[in-house]
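Complex shown without one protein chain; remaining protein chains in place.
Let's look at subunit A:
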Amino acid sequence: MAAQMAATKVPEVRDITRIERIGAHSHIRGLGLDDALEPRQVSQGMVGQLASRRAAGLILEMIKDGHIAGRAILIAGQPGTGKTAIAMGIAQSLGQDTPFTAMAGSEIFSLEMSKTEALSQAFRKAIGVRIKEETEIIEGEVVEIQIDRPATGTGAKVGKLTLKTTEMETIYDLGSKMIESLSKERVQAGDVITIDKATGKITKLGRSFTRARDYDAMGAQTVFVQCPEGELQKRKEVVHTVSLHEIDVINSRTQGFLALFSGDTGEIKSEVREQINAKVSEWREEGKAEIIPGVLFIDEVHMLDIECFSFLNRALESDLSPVLIMATNRGITRIRGTNYQSPHGIPIDMLDRLLIIATSPYTEKETRQILKIRCEEEDVELSEEAHTVLTRIGLETSLRYAIQLISTAGLVCRKRRGTEVQVEDIKRVYSLFLDESRSSQYMKEYQDSFLFNEAQGTQMETS
């Protein structure tokens, strides 16, 4: 029976994992380092970039320790050399409990919020507070579940659940959502369960001893537990992690905590923030809460202007600030909001505070490897020659362009009922879609025949 159970469970698991779509970095599962923080050549979706991955591994250790606040790291390199991939790798290896907030530099420019407000919200989203809260749970042994389906087949189901402890018994009326999760958990009479009263989450603790029979067929993992004592409703302490930003929104009087769901949080007064900071440090001293500094990742950081950088300078000095990781693909360029030139478009005083990790262009072997990983991720089979051709394309144009060709070539191949992508398919899509350099070439040749070009050179005299 256990084997049969296992066999029926497999499709469920697949259903859950296949919901995710394939994004540009969905093949990244970590930084690909071993226990000594030495990078493996190909691991967890990462290829090459050994020096920068090792550096990122050190940063990761620092973040995990959680003692150092307000460090900033800059990942700099040419386009398509894996800067975002490294940041994603860090996020993946941090795990569930450490907050990781990712944003693009241009996100802070909004009409509803000042730039510094957007930045400080991002900062506070990246700081977690682990705190104990009391919740009400219902814990008891299931005596009976009765679910009535409407005779017509449509409409809401209604049901009754009888739970007992050693001392008492209570009947509950069930709503449709509850019936659904009870049947999903396969709760039956004789199970001992807990139900979180606020969220309705059901946890199976095991089967009751009183229901144990000698000849019952049981799975190996069946646990027997005593029937709970006392009252059905209990108060229980649970630990969970919230971000400072969430606490801010809950306490900002103008909005109310419902704003968290609508995303419309507006500006939060600095007095509220100060109060929260004081409260949190009080909790920490009393041992009620624990602060988990997380990571704020700002991509395309050259999009920030001089005001943002001076704000960042100041914000990084607070002991409640997360580790800041920035990425840019610019060389020496103008700092936004000024006429000064600076490396990466970041002012020198800011650069002085940064640990800079450089990424270098991929070699042919690495490009080949990455394309292989992407093919697996996108479920496309590539013949050996097509792979070589694609690698050449990747080296001569860009890695991103080559990756784009994988799925399109896969489609061409599927249309001609082939199973493996051949060189012809690659050629076909290569001729259909221009890469960046061919496109600029085309522009230069045919510039004159595009719209609004006829007027050039013959400017009207207006003065």
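Just so we're on the same page, contacts are C-beta pairs under 8 Å (C-beta built on N, C-alpha and C of every residue); 3 or more make two chains touch, one makes a residue touch a chain; residues count from 1.
To be clear about the criterion, contacts and distances are computed from a predicted model.
One chain of the assembly is not displayed; among "Ubiquitin-related modifier 1", "glutaminase", "Protein DPCD" or "small monomeric GTPase", its UniProt protein name is "Protein DPCD". In the complete complex, the residue from A:Leu50, A:Met178, A:Ala358 or A:Leu395 that touches the missing chain is A:Met178. The residue touching the chain not shown here, chosen from A:Ile247, A:Ala315, A:Ile357 or A:Ile403, is A:Ile247.
If you put the hidden chain back, the residue from A:Thr98, A:Thr165 or A:Thr391 that touches it is A:Thr165.
Among the residues A:Glu61, A:Asp97 or A:Glu231, only A:Glu231 touches the chain that is left out of the figure. Subunit A meets the missing chain through residues 131-134, 160-161, 164-178, 195, 197, 200, 230-231, 242, 246-247, 250-251, 257, 279, 288.
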